[in-house]
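A selection of the complex's chains, in situ.
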Amino acid sequence: MTESKKCCAPHDALDADALQTVAEELEATFQDGVAAGRMAGLLLPSSREVMELADMLFDVIFPGYLASAEQEHGKAKEALTARLKELNHSLYGILLRACRVGHEAKECGECKIVEISLRAAGILIGELPAIREAMKLSVKAAYAGDPAAKSFDEIVLSYPCIRAILVQRCAHVLYREGIPFIPRMLTEYVHSLTGIDIHPGAELGEGVFIDHGTGVVIGETARLGNNVRIYQGVTLGALSFPKNACGMLIKGQKRHPTIEDDVVIYAGATILGDITIGARSVVGGNVWLTESLPAGTKITARMPENVFRYASEVR
Amino acid sequence: MTESKKCCAPHDALDADALQTVAEELEATFQDGVAAGRMAGLLLPSSREVMELADMLFDVIFPGYLASAEQEHGKAKEALTARLKELNHSLYGILLRACRVGHEAKECGECKIVEISLRAAGILIGELPAIREAMKLSVKAAYAGDPAAKSFDEIVLSYPCIRAILVQRCAHVLYREGIPFIPRMLTEYVHSLTGIDIHPGAELGEGVFIDHGTGVVIGETARLGNNVRIYQGVTLGALSFPKNACGMLIKGQKRHPTIEDDVVIYAGATILGDITIGARSVVGGNVWLTESLPAGTKITARMPENVFRYASEVR
């Protein structure tokens, strides 16, 4: 009897009373307001709408690569304009919502919040043609730098760095304009897709190319010149984090590397601190670097016989 | 005629006879029952419903961050309760299905399977308030540990480790309770999203923070104390896999590191075997470690002039 009751009865894990207890305990954890989101009355921008925004930006810069192009040939121009209009409308709304939550603490009035959101959205849309020109240079750099690349179209369709760099460039505009949340949400969306983690604060020159890309980390205050080429697993990070008198981290200070034009950084290299890698330098795979390099330096991790242990054996 | 037939005729790759041959050959590959899934009559839990479960768990712990919050302010509490009820219903169903397939070999009766599923679902839901408290400590640790972090909300909205740690904590509860499939499916879903691969068996203390995260691997029997901070590319792995007399791997044995409170492990470090890293130790980037460290040890990979080959040249 008990056995058969066990098998047939329950359709839920907890009964109503037990669930009520959990609900009350859970609600209590929101009282301190830490990361309380909706329970604290916050109407945050959501991950899903930021993903759609990122895809919309990609689709305006590279129309026809992400989604199917079912329209007739002659209508491409109209489709582009329509997409731009849609962006012109939705971008502002998302930024407005982010600013309302993020600038609350600073007691901005609604008018100021409208002003910031409007300005940032307008500037980003206005920079889209320049961003497309920069992205074309990245596509060309990928073709010139990777023997496996078959065509420009293949690069746009399948190279993860195109998605990562494009979205970071847009995020950087919003970051510069003081928009909260959205810049980092945009870059984390492409980080999730590509394994390439470029902070929206980083400044990228033209023709930057990142091959493979998984594990690449480029920090908030890093600066990259033109035609920099980077491989998988490269970190451009901070060496140490200065703290203030209260022992809190000082935020916003330049703490990541500056990489000058035409530098190549091979897989797994780690470059840390506010140092400068001079133009045309080549940093070899797995190099660990915390000091500046003059222009034209080539540095490789020495891996000679005395660093390895060989053993010839049949397992 | 032949040419025009070629161009116009085919709408399918193979004709009916050729396709029939392939279908028969393919069916024959399921005869041995290896990974035969539906063809072996298994009603497995699917990747897609486990993804939804993971998102539901995130949404209960951090309401309003993942999906848009369109409801009015006053209704937040009701929305949370509703979501909890939904979880209370669906979690049990998914676990039941997983147990029916996974415990089949062990010849559990249906009653035993119901009991295991019910118990595990109830325990997980009961632990959600504690999991939320632990996650709040991770959010605070991220803010304290990363100069680029702007606010608690930004961390929940965009730091990949929040998603990875939250889902691993839930998966760990199910793992402890002997649920098959679902724990690993949950952690592999967030591995796919974040590049952070924490086995559901690993035990995580409070206030764990993983920055960037891509390439992090934390093994099944690893144990992390409180306030451990880990960077991208860190492996807490096994050094060797002991085998039994038949040459088969011995499963379940402790083979991964124990990391004590307040340890920091920088990018790319590899720590292998059932060793202990003492409290407050700092393990530098790229360190390769297979021996225990006493508390308060600082270890860095020495990368002096004699490990590098410099060359100054213009390419």
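Letters are used for the chains, namely A and B, taken in the order the chains are written, and counting of residues starts over at 1 for each.
Criterion: contacts are C-beta pairs under 8 Å (C-beta built on N, C-alpha and C of every residue); 3 or more make two chains touch, one makes a residue touch a chain.
Worth saying up front: this structure is predicted, and the values here are computed from it rather than measured.
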(request) Going from the 2 copies shown, figure out how many the entire complex holds in this file. (result) 3
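Note that in this section only the chains that are shown with their structure count from here on.
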(message) How big is the rotation, 0 to 180°, that puts the C-alpha atoms of chain A on those of chain B, in steps of 5?
(response) 120
(request) Quick one: report the Å distance separating chain A from chain B, using the average Cα coordinate of each chain. (result) 21
(request) Note which residues of chain A are touching chain B in the complex, please. (result) 3, 6-7, 10-14, 18-19, 22-23, 25-29, 32, 34-35, 37-39, 41-49, 101-102, 105, 180-181, 184-185, 187-188, 191-192, 195, 197, 199, 201, 214-215, 217, 219-220, 233, 235, 237-238, 241, 248-253, 255, 268, 270, 272, 280, 282, 286-288, 294, 296-302, 307
(message) Per the contact definition, I'd like the list of chain B residues that touch chain A in the complex.
(response) 60, 62-69, 71, 73, 76-77, 79-81, 84-85, 88-89, 91-93, 110-111, 114-115, 118, 121-122, 124-126, 128-129, 132-133, 135-136, 139-140, 144-160, 193-195, 212, 214-215, 232-233, 267-268, 285-286, 301, 303, 306-315
